[in-house]
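Just one protein chain is left out here, and the rest sit where they should.
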């Protein structure tokens, strides 16, 4: 039983308890953190948010550069344009060719204007899908890096169908016939993040965050006070540790204590090792098995009470791919 | 042996003769027109061009309206826009659902401005392909109507990839897993026409024209005199009769002597009958057979001398689908 | 590599779900906005008269927002349908403050139990899986239950070889469920990927308003995408965009008609034509495949 599965069992127990108003919450949390093997480090969720957004935080292209022996960036979506906020191409690592795809932020004002602060438009998501199809056709595994505060919320983005572009990616990546490994390297913001994050394995850097809405957005909408972002960052449970305990991600890639930007080579080496380890694990399985497991994974997400099925979920019992 | 195959044999003979400088050209032409069963009607190629471009000539939507029992137009390419110069949707004829696709000209100035005189942009070709994929997925046969002087030669069209859009259609329609029947109903202008004309059966209305360039374009480029369009219309061999004799099309749908616009119902009835006849013939075959024949058809087009193969063409002997 | 055999799965699923599918009469509880003025033309409107007119303003054609039971009354043959997955209920996986309270309040206020209802009913004589969202329940927001119900409904359509019609109405994610809510986008989209392989049609009808994560997932994944007139449809809401670009948005931006022009909606269909249009489409997608009418 993997750590993710163990965590899942605990969550199920917790949910059942909640429904029956049993107060075992604290106990379960304690068990959970023991499984994680986590010593409580004094980094607040808001500090993680700040590290994830740090202006010097390494970007997708920096990691690709470090990780691959040879890399050729490819451009364009074949329908409207090339989006500099989303990059991708073919890389060789040892004797294996990979397709890399990722959000790309700038490291200075000028570059950020060109890269739109990593907020991709439909062209970006369509370029990602084009490269993904190409990878599928030629049997290349796909590595994606998530680093965006969200898809670009502007007129151009809306009128060219940002919703359609993201939705299509979710559907297509979920059945793409090649292994996919995603790592959230900085900000994992909402639909813009998940638009390239449907994968067989999802990891987060230690100080990356991943959530349905920014802490600021959550504060202003749910807490009705935009200044409560720091509080919201905690409530949203958006850190790597949170997501690992929810079973949403598969693992955490360590950063130096002061953040990834203080030692790019260290983080890139960990990242590379993690990617190659999981690529090897995935490629040792039959592709059909990989797809079954991906299907099971994505159908399983969600926490709810089902009176008919008791703690056994519908999909757990009637998985498309058998149990 | 069908008429098209017979014509092909004659052409092969003619080509061989030309290569060996045998003057049997006249004789062969006489044989060819006997096979056609054509009495020579005194309509010049240029008159056909004028009829094909007649301002009252029935358009795609008029034919669809007449032919189908129920029709629902669908819009949009799902990436950039809806192109009113290309229309399409789902129609029911009796108990069968068809997908219709066609260029759409206007019948007056205002409508023509909206429809861009039937000159489609990338959106139009991408809408066509979207509807074609939809048809393939749901097992609907596809009926296309060609009526354009060409794809729109403008900035918008170029920058959004008119070449890519047409090219992709050629490739995809050639292997689409559903029967396709095309009729050139008016002008069949160059790449803009063939962009929706890769099919299992291609027909032309009696006064339709179909060519690689307009007579005006041919006159100004090849004859170096824009005023020689009438002459060029003859030289280009662009009438239905010409294309039937070349074996490029499968048949001609008759019009009233003064042109299709003088009796829409008559022409629509002939068109419908022709479509349904050939749909029945195609649907009685295995889809695999239909696809093999389509492949053979499109690989076979071209007239050249091959010293190694003699009159037997490479593809005739080594057809992808066997002989 | 061989294609995965999804069909086997659905056959396994068949006997289990079938037992629930006995048709009952429609639940007549309806939630409509309480305004006595039409928000478009400002003329006074009578709820009874509105109801007679499919909740379309009889002065100016404004389409009022309607909730799932009302939608089903208008759509299902004889107003009959069978709901399924009705018993699923939300948890508070993030222990988010006030979530339970807000949820209970929404239940009470709307008379609904969640933001989506999933049913099987007949449309024009053909059995169809119908999914209807209600904006009236917490802004139609998608949490784990909404995602699960939609996923099950889509897979039920796949399993039983039924067409699926999906009415959207949502402000987006149920933020109180955090990352779980975000995951529903991928979950529902994957279910649609599985439905696709069975070649059963998914017809999406976008209604006012449809925004956020719902738009960026199943709302845009129909084989056919219809929309009610003048519905607001977008990923980012208009206020967010105005905040980004620091200017007013153009007239008609993000409305159904705009989306049709931009190529993302097959057709804007007035509510009173909707049943006819859906009947034709369901028929056209089933008829050719050996079905009979």
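Residue numbering begins at 1 within each chain, and the chains themselves are lettered A, B and C in the order written.
Heads up, the rule we're going with is that contacts are C-beta pairs under 8 Å (C-beta built on N, C-alpha and C of every residue); 3 or more make two chains touch, one makes a residue touch a chain.
Bear in mind the structure is a predicted one, so any value in this text is a computation, not a measurement.
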| item | value |
| --- | --- |
| Visible contact partners (per top-of-document touch definition) of the missing chain | A, B |
| Per the touch definition above, residue among B:55, B:153 or B:257 touching the missing chain | B:153 |
| Touch criterion as defined above, residue of B:64, B:135 or B:236 at the omitted chain | B:236 |
| For chain B, residues in touch with the removed chain | 11, 15, 18-19, 25, 151-155, 157-164, 166-168, 170-172, 174-175, 177, 190-191, 193-195, 197-198, 210-213, 218, 221-222, 235-238, 242-243, 246, 248, 287-288, 291-292, 295, 298-299, 301-308, 313-315, 318-322 |
| Residues from chain A at the interface with the omitted partner, ascending | 70, 72-82, 90, 92, 95-97, 123, 127, 134, 137-140 |
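The definition used in the following text is that only the chains that are shown with their structure count from here on.
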| item | value |
| --- | --- |
| Chain at the geometric heart of the assembly (C-alpha centres) | C |
| Chain B and chain C, separation of their C-alpha mean positions in angstrom | 42 |
| Numbers and ranges of chain C residues touching at least 2 other chains | 196, 262-264 |
| Multi-chain contact sites of chain B, meaning residues that touch two or more partners | 78-80 |
